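For reference, the structure is listed below as structure tokens.
In this view, the complex is presented without one of its protein chains, the others remaining in place.
Chain lettering (A and B) follows the sequence in which the chains are written, and residue indices restart at 1 in each chain.
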Amino acid sequence: MIGVILYLLFAGLFALLLGTVLPLLIRREDKPVRTVSLIATALGSAFLAVAALPVLFSATTVSATLWHLLPGIDFTVVLDRLSSLFLLILGVVGLADAIYSFGYVEHGGHPMRRNLLVSLMNLFLLSMGMVVLAGNMVQFLVFWEMMAVSSLFLVLYDFESEGIGRAGLFYAVMTQLSTVFLFIGFILLYGETGTFALVPASPLASPGALAAFLCLFLGFSVKAGVIPFHKWLPYAHPASPSNISALMSGVMLKVAVYGLVRAVLDIFALDFTSGAVILLFGITSAILGIIYAYKETDIKGLLAYSSIENIGIIFSGIGLAVIFSDLGMPELSTLSLLAALFHSFNHALFKSLLFMTAGSVVAATHTRNMEEMGGLVHRMPFTAGLFCTGAIAIAAFPPLNGFVGELMLFESLFFGLQVVDPLTKVLLIFALSLFALTGALAAACFVKAFGITFLAHPRSDRAVHAEEACRSMLIGPAILAFLCIATGIGSFQIFSALGYDLPLPDMLVVGMLIVVTLGAVVLVVRATASRETRVTETWGCGLLSQNGRMEYTGTGYSEPVVTIFSSIYRTEKKIDRTWLDPDRAIVAGTRAGISLIKFFEEYLYLPVARGTLAVSSLVQIFHAGTLDTYILYIFVSIVILVLGVGWFI
Amino acid sequence: MNGPFIIFALLNVGFVLLISPLFMSLIKKVKARAQGRCGPGLFQTYYTIAKLLRKETVYSSASSWVMRVTPYVCLSMAVVAALFVPLLYVPEPVAGIGNVILFLYLLGIARFFMALSGLDAGSAFGGIGSSREMSLAAVIEPTSIVVLAALAVVARSLNFLEIARDSAGMLFPVSATMILIGVSLFIILIVETGRIPVDNPETHLELTMVHEAMVLEQSGRNLAMIEYAGAIKQTLLIAILVLVLMPFGLVTELSVAGVLFAMALFVVKGSVISVIIGLFESSMAKMRLFSLPNLFIIAFFFSVLTIFIEVFA
Partner (left out) sequence: MTDVSFVDGLVRFIFVAVLITAAFLLSTRSLPSLLRTYQLQSLLLAMLAVVFSFVEGSAVLLWIAILTVVSKVLVIPYFIGEIQERISIRRDLEFHYLAPASSILVSIALIIGVYLSLGNILSSAYAKVEPIFFIGAVIGISLMLMGMLVIFSRTKAITKVLGFLSMENGVLLFGICVTELPFIIEVMIMIDLIILILLTTILTVGIDSTIEAYNEKVRQYSLWTVREEDAP
């Protein structure tokens, strides 16, 4: 059994490697090259998913040492229950994304550049898989960096377009920041354990370990896009090609989650405070993420902010797990950890689904602005149906999978309220009410996303001429949509098979009830009601015909929430009037404007950037630019070193 | 799925379907009387639904399957939700049916589709209604969840059926805190059913309307289904209030006499609450849309205090 799993694992990784190398070696512009490479991607992902499944359900650990790199550092592949879940995510999303990409990569761009896209996508998947499988810190860091660099190139894929350069810059800086924190964290960890193995013999709780945890937490948070380290995410996700956005949001953020869960579960023994910190970061991201998402009119930007929200929910689950386990409530701790993990899986499914279908829409309309879409449900019916499934799933409505994850989180909070001490209760009530707000806003947000994008009249010519996406761009998302429904309805059975007996409603029964009721209602109404129907134009208050200009806009849709939460949005409404007379009775003219303060950019990122610039300008003094000066510096430092060594030792 | 549960399901759903329009007309009647009018008869809502079912259905040419599916989804979600709140007989919960959060989210699906159908016809009214409805629903949600959490803390259960089983047969609420929860639930009832001061179910004036604007494009049998779903939702919320404040009368053992008695009693209790709703509406003025969050935040304050008092004192 273990042998088979290992074979599948290596076959999968090898296929991805092949998919990376092939388009680079065969320098031809025609389609078969990319097709072969994408078949390799699909097969590789499928192999990885199949390898992950038995490990997930049987909770065995599979590991293999391939070769010894250095004394103490082996190249080891480790697949245990935790990493198998994330490998499964990678496999499933990778498979669907590969199928989607058959059609998607042929949209635009020079053929050679398309080859590069396919190759880099394989490399990206491969490096993420290797991060999840990494058995020691060095391996983890190397592949983490590979993942960062390959995704950076993918973000820059369309580098001539406006705004992409800025996105790339943000992404490069933040992702390197993440790596730096991880480096420091792992070095501190090595100082504590003295070994490069990722998982120490027993969980650590010393002050040094706490510092290491803090660094790792920061590193993973930056990569996962937790507020306030999120700024790269809404730039990078819309900028990259949509199949890559799906991977970044669906899988790459989960790799960061994997890192955090690994750290929380196996590496450190954390106390209440750390749990509360994770929880607070999580809630903040969840609520602010969805509030920002609601305002977006860029459809991929909306999805990107919504990813921040979901990562927030996942982090909160992890935080709750730490809190409950510190309070000695293992069942609740398991429940909230499972909620976080299940939500990671769910989010990977529906967010990739949404990014892919949004990508189809963007490819069909050549714009990301929702205000220029509309009416697409008639022109792209299948894409609309798939997007709607994703929207229902992410808005957490039963019986789809998004609901089950949120239900678990709600339940752990509800049960927690009954047992913990007063102070913790305050924290839990706080979390509970913000989650409720997040959930409801998410529903509103996706009504807006689906309604404004797909329903009613087209809002521009671009939307009028849109055409349904090709077959591969429907099959890929359709797999995910099917899984969203299946894992939602079968959630109770899945958890039973995994060996967890959770206090969840049996969604299979609920789903059946819904279907039976729906059938009964349809039958009864068919039998009793009049079947006459007429199709006519919408009433337009006496105007002869209704057009796209008269519809409710996306900006209008979000206006009530923007007004209610104006203190969070930090919008500034400015009205300047000029008057004709000194008594200010007759208005000559008015200028009104609404400006949005980019809070984090203005108060967090820019000050840090300015500080860095100030420091570097100090350093600049020493940079004369002539070779001799630099050699002088080297000479001086060597002399200091030599003398210093002599002095102190 | 055992025998008693199936009986419960049929009984509960049947009774809810039968009785829901009655409370709708009763509230209208009370409001009319408060305004010095005679008001519609108690069976008016039944007649209206029957009339609408016989009318032809008009669809906008801009609309899609969303418009056509929404009424069915709304009605079936309301019917499924009717399984979650016991009105007469309380069986052992099966497969987690009765879960309070699931209940809330089932109503949420109906709202989700209704908001989409508001956008579907491309009319600006529908958009206004849909946008306002979703915003208000979002702002009231923390209160709903915290109230349910308070209920769960006090009743030590997350399941309406279990809560009902614990309190069935008691003359008074289980604890005094239940009265406080009842007040919060009443506010939620007002918001969820779109009544004054949050929304005005009677008017189609575009400045005041929230819910009515959303269903403006619905007609014929579809409108009948949506109205019916609204009536069922209202009855269920009333039933929760009854469960919390006046649990007396629910039976835990099946018997014809007991069930009949429970039916009669529920009609009385539901009527009391309907009259209160009618009077409450009559004594209020519609609030401006953007001063509603203030009202909601007071409701939130109230429910947080309830937990606070229950937990700390």
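Quick note on the criterion: a residue touches a chain if its C-beta (ideal position, glycine included) is under 8 Å from a C-beta of that chain, and two chains touch if they have at least 3 such contacts.
In this text the structure is predicted, and so the values were computed from the model without any measurement.
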item	value
Left-out chain, listing which of the shown chains it touches	A, B
Among B:Ser76, B:Ser123, B:Ser144 or B:Thr177, the residue in touch with the chain that has been omitted	B:Thr177
Hidden partner chain, touching residue among A:Leu423, A:Ile575, A:Ala592 or A:Val645	A:Leu423
Chain not shown: contacting residue from B:Tyr59, B:Tyr72, B:Tyr89 or B:Phe302	B:Phe302
Residues belonging to subunit A that touch the chain removed from view	422-423, 426, 567
Absent-chain interface as seen on subunit B, which is shown	175-177, 179-180, 293-294, 297-298, 300-302, 304-306, 308-310, 312-313
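The definition used in the following text is that only the chains that are shown with their structure count from here on.
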item	value
Length of the line joining the C-alpha centres of subunit A and subunit B, rounded to whole Å	36
Residue numbers on subunit B that touch subunit A, as the complex places them	1, 53-66, 72-73, 75-77, 79-80, 83, 94-97, 99, 101-102, 105-106, 108-109, 111-112, 115-116, 118-124, 126-128, 130-132, 134-146, 148-149, 152-153, 156, 158, 217, 220-221, 224-225, 289-290, 293, 300, 304, 307, 311-312
Touch list for subunit A against partner subunit B, complex	375, 377-378, 384, 388, 392, 395-398, 403, 407, 410-411, 413-415, 417-418, 422, 425, 429, 432-437, 439-441, 443-444, 447-448, 450-452, 454-457, 503-506, 509-510, 513-514, 517-518, 520-522, 525, 528-530, 532-540, 546, 548, 550-552, 556-561, 563-564
